[in-house]
Structure formats: C-alpha cells, structure tokens
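One protein chain omitted, others in place.
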Amino acid sequence: MLRADRVRVELNGRMILKDVTCYLERREIMLIAGPNGSGKSTLLKCIMGLMESKGRVFLDNVEITHLKPSERFKMGITLAPERLRVAKNLTVEENVSISGDFQEALEIFPELGPLAKKKAGKLSGGERQMVVLARALISKPKYLLLDEPFQGLHKDLRVRVVNMIYNLSKKCGVVVVTHDELDEIFLMSDKTCILVGGEVLYFGDSEGAEQLMREMFM
Amino acid sequence: MLQLIDVSKVYNGNVVLRGINFELESGFAGIYGPNGSGKSTMLKIIAGIEKPDCGRILFEGEDIAGKTPEEVARMGITIVYQIPRPFKNMSVIENVATPFILRVSYREAMESAMEICEFVGLKNKVNLKAGLLSQGELRLLEIGRALAAQPKLMLLDEPFSGLDVENAKRVRRILRKIKREGVDAIVTAHRMKLLRDIVDVSYEMRGGKIAEG
Amino acid sequence: MISALLTAIFLSFFASAVILNYKIGRLLNLSFASIFTLGAYIYFSFNPTSALLLALIFGGIMGAIVSAATRKLSVAEATIISLGFSIAIEESLRFLYRTSYYQVMETNYVELFGEVVSIHEMLNGAMIVLLFLAFAAIPLSRRGFELKFVEDDWELAEMYGVDTSRIRFLTISISSSFICLSGAVLAPTQSLFPSMGWSSMVIAVIIAAIAALAGNAGLRKYGLTIPIAIAYTAVLRWLL
Partner (left out) sequence: MKKDFAIILALLLLPLLLRSSFIVSVATMAVVYSILSLSWFFMEKEAGWTSLVHSIPFGIAAYALAINPVLIIPAFLLSLLLFTALSLSGREKFVFTSFITAIVFWYFSHYITLSVNGGVVGGEEGFSFLSIGLWESYLLSSSMLLLFFTSFALIRKSGLGLKIEAVRDDEFAARSIGINAFKIRIVSFAISVFTATVAGVCYLLYFGHVSPEIFSVEIVLLPFVASLIAGNRWASPIIGSYIIVVVSRAFSGILPETHLLIYAAVLMLSPKLKRWWGASAY
C-alpha cells in the first residue's frame, strides 16, 4: 500500500496542500482529478520526495518520509513528470537508459527506434511524452505515478497508453493525474481523489465519485 | 474590431495553430476546446506575448502582429493569465493601482483602485500582500488588475480553472458585470457549458483549428 | 611559447573545474581562488612530498565544507557563500603568515624547439596536464553517464535513482582538492600573497563563460576551454 498521510505544503505563507490523505493498494488505479493549480502535481512530488512537506508517506507500511527521491525510486516508486520533462541535451537512448534497458523501451514504443540517437530536446511533444512514459515503465515500479500522461499524444496513441495503464495495473499500483479527457481513465479506475484548492473534496471508490465528477468536469 | 487572418504558429515541429481566421465585432466571444488545442496560444499571440509564424492580426484596423506586449496593452488589449501572476510582494490595492499609474496621478490611481477592489469583491483585503491570497482571490485580483488597465478588449484565459464552485460563481458574476459595462472580451474554457450564459458567440477549437459552434 | 602553452593548460584546467562545479554543484565556486592559494602556502610550510598529499586532503576538506554549506540553495546564494569562504581562507592565511613569500627555484634549463625552458616548469606542466586528464576522464567513467544526466536535469536524475546530493558533494570536494593540489604544484614558480588566486580565478571564469556559451554537450565544453585558454594567453602575450 502506498499511503500519503496528512501531507501539507506551504509556500511563501500560502497553503498549497492542506492535510491531504489518500492511499492505494497494489493492482489498483487511482485517479487524481481537479482543476489546474489545485495541487495535484504537488501531491505527486511530495510522494516522490521532491518537495519539502509536512506529513508522512508510507510504502507497504514502511515509513519513507525521510528518504531521498533516489532512495524512494530504488524502493519501487517511479514518477513520470508532467510538461514532457526530458533531459534536453541527451539523446533519446541516454534519456531512457537511466532507468533500464533501452531494448525494453523499444518493445513498448517501437517508434523510438529511429529516434535513438536524436537529442531529446529536438523531439516533438508526442515523441517526448513517449520518452517520458518509456523511461517510467521500464523501471519496473511497484507504484507508478503518472502526471498528465496524455499530454501531447494523438488519439490512437492515447488509446494505446490507456490500455497500457490497464495492463500495468495487473501487477502494480498506478496513480494518474489528469484534468482532461477523464472518461476512459475514470471508468477503469478503482479509486478517485478530487482535489480543489489543495483540499480533498472526495476520496474513495470511483463509483461514489461519479455524480461529483459529472458535475465538475464532464 | 479584432480580426485574425490566417494566423499559424509552430512550436518545435508541432503545429499549434493552423490558419486561424477569427473575427470579433463586439461583445463576448467564447472559445472552448480541450487542453493543447491552441486556445492559450491564440490569446498569447493576440496579446503580443508570442509572435505568430504567419498571418495578420488587425485591431481597430491596425496590424498588431509584430508589436511588443506593452504596446499591445497600451492599445487597449489586456490579458488575464490562466495561472495568476500577481505582483506578490505588493499589497492588493497597489497591484490594482499599477495600471492606473500610466494615466493618472498616484492619489487618483489609489482611489480608482479602491473602486475596482470593491467591484471585484476584494475590499476587505486591500492591504494584504498579494502573495498571501487564495487561488480564487488571486483570480479576482487578476481580473481587477486587468480592468484597471481600462481595456477595450479583455482576453481571459480559462478564468474558471482552479476555482471551486463558490469562487467560479463570483468570477461569473463579475464577468457579467464587466459585460454590462460594455467591455469586449474573448473567454476560453474547457467546456462550452461554463461559457454558455455569458458569451454572445462561441467557437470550438480542436487541433489548432477553429470553428463556430 | 611552451611556457605560454603550459599556462593555457593550467587555465583550461581551472576553467573546467569552474564549469563542472557550476553544472553539477549549481554554484559559481569562488572559493577556488583561496583554495588555490591555500595549496601554495601548504607547499611552503611542509616538505614537497607531504605538501602535495596535504594539499589534496585540505582541498578536499574545504570543498566538502563548501558543498555542505551551499546545499539546497539558489545559484546566487550559493555563489555568495563560496565568496565568503574564499575571503575567510584568505584572511586566515594573512593572519597566519604575516609576510609574503617569493622564491626563485634554482633549476636547470633545457633547450626545446629553440626555446629555453626550465625543467621545473616542465614538471609542473606535466602535473597539470595529468590533473586535467583526470578531470576529463570523469565524464568517461562509469559514473560519467549519471553525471551527464545530473548536468542536464538534476531533478529528473534524482527521481530516477541518482543520488544527486552525493554526486554534488563528491564533485565539489574532488575539484577543490585538485585545485588545491595545482596550487601546491605551481607554488615554486609564483610569488605568494594571500590574494594570489584571484587573478587565475577571474580568468578561469571568463574562459568558462565563453566555453559554456559555445557548447552545452558533455565533454565538448571542457575540451573547448583549451583553445580559448590558448587564445587568451596568446592575446595577453601580444598585448604585454
């Protein structure tokens, strides 16, 4: 179980997250929804340890609050960050092989093959997102945190990624943050956490969130 | 009054806008569409923050495509950013007074700023540092500051994003008031539903193309 | 000509250390100026062999302290702190050694390509070349790939299991230790005073800035410091 317990972030006197508590089991998908600026990405960064925060984070009942991001990674948490984050001056192959074998990445996204020696900074949005996702997937995480995984992807690729997330949830826990095109992810998610202005508006089974989600987003 | 003719924009190989043709004579125009469809880019191009790769933008008959943001702002186009950008170490009233300073004296600016603060409902927070406001209040502050520039045309980039129901209602009320005052605006949003009762005409944007709908 | 070449190699070594610290440590490490001076003073306080060893150790310790003091700060703040360290070391030296040293080494001269060069200078040059090569070898090593990643986007590297704080610590300590050693090696040919390191520091920063402008990728920017340093010394010789 990956559990964030009363996570709180304050920046320049302003609360970005107010005592957020949520958890998911392995083999579950959790959707984190909410408008822009409601603290979704910040929550993922706190779980990964990239941001200073109050509150505690547990992984399979072990407290990991004081571990560095690199140590959390080695324990099985992987974050695929938002905004198509790639190391711009490194090649695609180098970008991916930080977390595993490039050949495995090719099995997931064969499109990356011809781009292997290209600088990641010169890729288009969709290609960059493939690099981001491939890099996260081949690290074989126990819990995978996906921040806006559909950004920059075309329709058919989007469908592929949705299927990929579904298959992944057979062996690991997946957290998906998105505020767009919610339908498909929402329907297959087990849990939903809705954040507004840094506060949890709803956390629990996705069935219970349906009414609220329809009101807010769909 | 505003006219976009064949405006295109490409970002490292990605076509964001493909040949946009758009015209606004007066009133509120709404543009809705999913993320990444080019709504924000279009507003940024009108505001002079981004340069279009080709095409012309006519505002009151003048081509503003090559102008800097401050020149465009002085002609009467003001943008409200999607993610609020307040002057965070200044008080709320100073934030709102800053655009007035370009036209009137310090004292008059402060008085007019007070009126605007009242208008957007921040009257009891005027002396607070802007950095300490909540997300909803920041949006109101942004709108107030944009109004203080006395624009002919306001560009509102997703004014309802990041807001809870209560604050969204406040923003909606203020937008209606602005409309009554006779300011024209282009408003973007995720979904048409959010815009339906405030805009005169709505457009849909998808994959960098715009269509009336 | 040859001595100018040796100066150029020293400068590009210094500049590479500056770039490495800037890219990985995220600070303009101004403490190098005094760490260099520290090395030179150590050389005069001990016998040559132990001085070299002590310079390596002291430089490493100073680097470690600087690195610990500048953790998790913005570039500007970290730079200002390193400047504080630089002044602190400089003033401590001024306090400990009330006088300046100047020593001309008695040395043999050899003729090389029609030019008279002192043997000592040659030895120094060789040492500095070795240090420079050691620097250049870091990006080629097993850790080199991680280093490259940290240079480009340290946060990304951190979330993919690279311990960036350790890499940062090691980079600053090792480069400080090398700078201190180079101070000890070059001491016999220099006049010593507490602020002697500043001239090299400033030139190195300028060279580093030009090299960083020209190329952003891996080894190339370190290699680029060599021609720039050579051009610099050539211009200087022509001017004076």
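Letters A, B and C mark the chains in the order given here, with residues in each chain numbered from 1 onward.
Here is the rule we go by: a residue touches a chain if its C-beta (ideal position, glycine included) is under 8 Å from a C-beta of that chain, and two chains touch if they have at least 3 such contacts.
Bear in mind that the values here come from a model prediction, so they are computed numbers and not experimental data.
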Chains in view that touch the one left out, judged over the entire complex: B, C
Hidden-chain contact residue, picked from the options C:80, C:127, C:210 or C:234: C:80
Option from B:6, B:25 or B:70 whose C-beta touches the chain left out: B:70
Sole residue of B:4, B:17 or B:47 that reaches the chain not shown, by the stated touch rule: B:47
Sole residue of B:101, B:114, B:128 or B:192 that reaches the chain not shown, by the stated touch rule: B:101
Touching residue (missing chain; options B:2, B:17 or B:109): B:109
Touching residues (missing chain, whole complex) on chain B: 47, 49, 68-70, 72-74, 78-79, 81, 85-90, 94-95, 97-99, 101-102, 105-106, 109, 145-146, 148-149
Chain C residues touching the omitted chain (full complex): 28, 30, 69, 73-77, 79-81, 83-85, 87-88, 90-91, 94-95, 198-199, 202, 205-206
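What we mean here is this: only the chains that are shown with their structure count from here on.
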Between chain B and chain C, centroid-to-centroid distance (C-alpha), Å: 52
CA centroid of chain A to CA centroid of chain C, Å: 42
Mean-CA-position distance for chain B and chain A (Å): 31
In the complex with chain B, residue positions of chain A that touch it: 12-14, 35-38, 122-125, 151-152, 179-181, 196-197, 201, 217
Residues on chain A engaged by chain C in the complex (per definition of touch): 48, 50, 68-71, 73-74, 78-79, 81, 85-90, 94, 97-99, 135, 139
Residues of chain B that touch chain A when the two form their complex: 11-14, 34-36, 82-83, 88, 131-136, 158, 160-164, 190-191
